[in-house]
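A protein chain is absent from this complex, but the other protein chains hold their places.
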Amino acid sequence: MARVVVDVMLKPEILDPQGQAVQRALPRLGFDGISDVRQGKRFELEVDGPVDEAALARVRELAESFLANTVIEDFAVKVEEVTEAAE
Amino acid sequence: MTARIGVVTFPGSLDDRDTRRAIRLAGAEPVALWHKDRDLHQVDAVVLPGGFSYGDYLRAGAISRFSPVMESVIEQAKAGLPVLGICNGFQVLTEAHLLPGAMLGNDHLHFICRDQKLRVENTDTAWTGDYTAGQEIHIPLKNMDGRYVADAHTLEKLEAEGRVVFRYLGLNPNGSLNDIAGITNEAGNVVGLMPHPEHAVESLIGTGRTDGLPFFTSILKKLVNA
Partner (left out) sequence: MSRTPLDTVEHAAGTPDVELPWAELGLKKDEYERVVEILGRRPTGAELAMYSVMWSEHCSYKSSKVHLRQFGEKAPQSDALLVGIGENAGVVDVGQGYAVTFKVESHNHPSYVEPYQGAATGVGGIVRDIIAMGARPVAVVDPLRFGAADHPDTKRVLPGVVAGIGGYGNCLGLPNIGGEVVFDACYQGNPLVNAGAIGVMRHEDIHLAKASGAGNKVILYGARTGGDGIGGASILASETFDDAKPSKRPAVQVGDPFQEKLLIECTLEAFAEKLVVGIQDLGAAGLSCATSELASNGSGGMRVTLDDVPLRDSTLSPEEILMSESQERMCAVVEPEKVDRFLEICAKWDVIATVIGEVTDGDRLEIFWHGGKIVDVDPRTVAHDGPVYERPYARPDWQDALQADDANKLPRPETAEELREQVLKLVGSPNQASKKWITSQYDHFVQGNTVLAQPEDSGMIRVDEESGLGVAIATDGNGRFAKLDPYTGAQLALAEAYRNVATTGAKPLAVSDCLNFGSPEDPAVMWQFAEAVRGLADGCLQLGTPVTGGNVSLYNQTGEAAIHPTPVVAVLGVIDDVARRTPVAFQEDGHLLYLLGDTREEFGGSAWSQVVHDHLGGLPPKVDLERERLLGEILISASRDGMIDSAHDLSDGGLVQAVVESALLGGKGARLVVPDGLDAFTFLLSESAGRALVAVPRSEELRFNDMCGARGLPATRVGVVDGDAVEVQGEFTLPLAELREAHENTIPALLA
């Protein structure tokens, strides 16, 4: 079994009030030097079978049509080694 | 002679019963439609009501858009079936790409419930014939994700083609671009808006105004006269 991770982020030009709220809180908490925060979503998909090009293509398709709204969001797909022992 | 207007219930729809009531008060026949049922039961128009379909998890409207009933709604809307999306229904319509743009969280990050002043910008749609152009109305607004966004090109096109149907007046309650409260598609049969006309149909209830009733009388007249 392999894990495919889909990261969904608001497009850079779209206002992200949640990210801004986090950023505004940072100096108050003593974390300086962070000029911008943007909040996104991370999806972890446990894929049965091998993660080959065909499987990745399917994941990209579902990310584009469902997980992300490409009117406002970008997405990135990556394969992650599942290391149970380390967790 | 009356018209049959369907109201879809998704899991998490909240204003479906209220919308059916508004349709009834306008003199049309409300028909309950179920999200798992592709069959639209020969309705003459469809309303996608407000609520938090599927908990608004993922994105507001994103999961509903893939329900069986929406396959038929999308197909028939493209063929001219009048469709009105209210609040969550508007979100579903943008997710389904029946209307351009998208809806994001309010810029102030809070749910907001208020009696919202609007200007009617377009009375040529299937749902706004009973208003007069430029009319100022008050309709309750209540949402978490009401910030309308679209790219510059889309906005320009919407404005140039007069497809902004309603604009917020007095106060932009959520950071929507160009104060947009509602829009229509090119054909004018599909309309989406954030405020809730079904909550402004009785003088005793809610804010006590009936500024929302013309939505439902507009469509009824159009269907009956068609």
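Going by the order they are written in, the chains are A and B; count residues from 1 in each one.
The rule is simple: contacts are C-beta pairs under 8 Å (C-beta built on N, C-alpha and C of every residue); 3 or more make two chains touch, one makes a residue touch a chain.
On a predicted model such as this, the values are computed, not experimentally measured, just so you know.
Asks: Let's see if you follow the contact definition: name the visible chains touching the chain that is missing.
Replies: Computed over the complete complex, the missing chain touches B.
Asks: Of B:17, B:38, B:157 or B:221, which residue touches the hidden chain?
Replies: B:17
Asks: Over the whole complex, note the residues of chain B touching the chain we left out.
Replies: Interface with the chain not displayed, on the chain B side: 11-12, 14-15, 17-18, 21-22, 50-52, 54-57, 110-114, 140, 142, 144, 196, 198-199, 201-202, 204-207.
Rule of thumb we're sticking to: only the chains that are shown with their structure count from here on.
Asks: Between chain A and chain B, what is the separation of their C-alpha centroids in Å?
Replies: Those two chain centres are 31 Å apart.
Asks: Which chain B residues qualify as touching chain A in the complex?
Replies: Chain B reaches chain A through residues 58-59, 62, 66, 94-95, 100-102, 104-109, 147, 149-151, 175.
Asks: In the complex formed with chain B, which residues of chain A make contact?
Replies: 10, 14-15, 17-18, 21, 66-67, 69, 71-72
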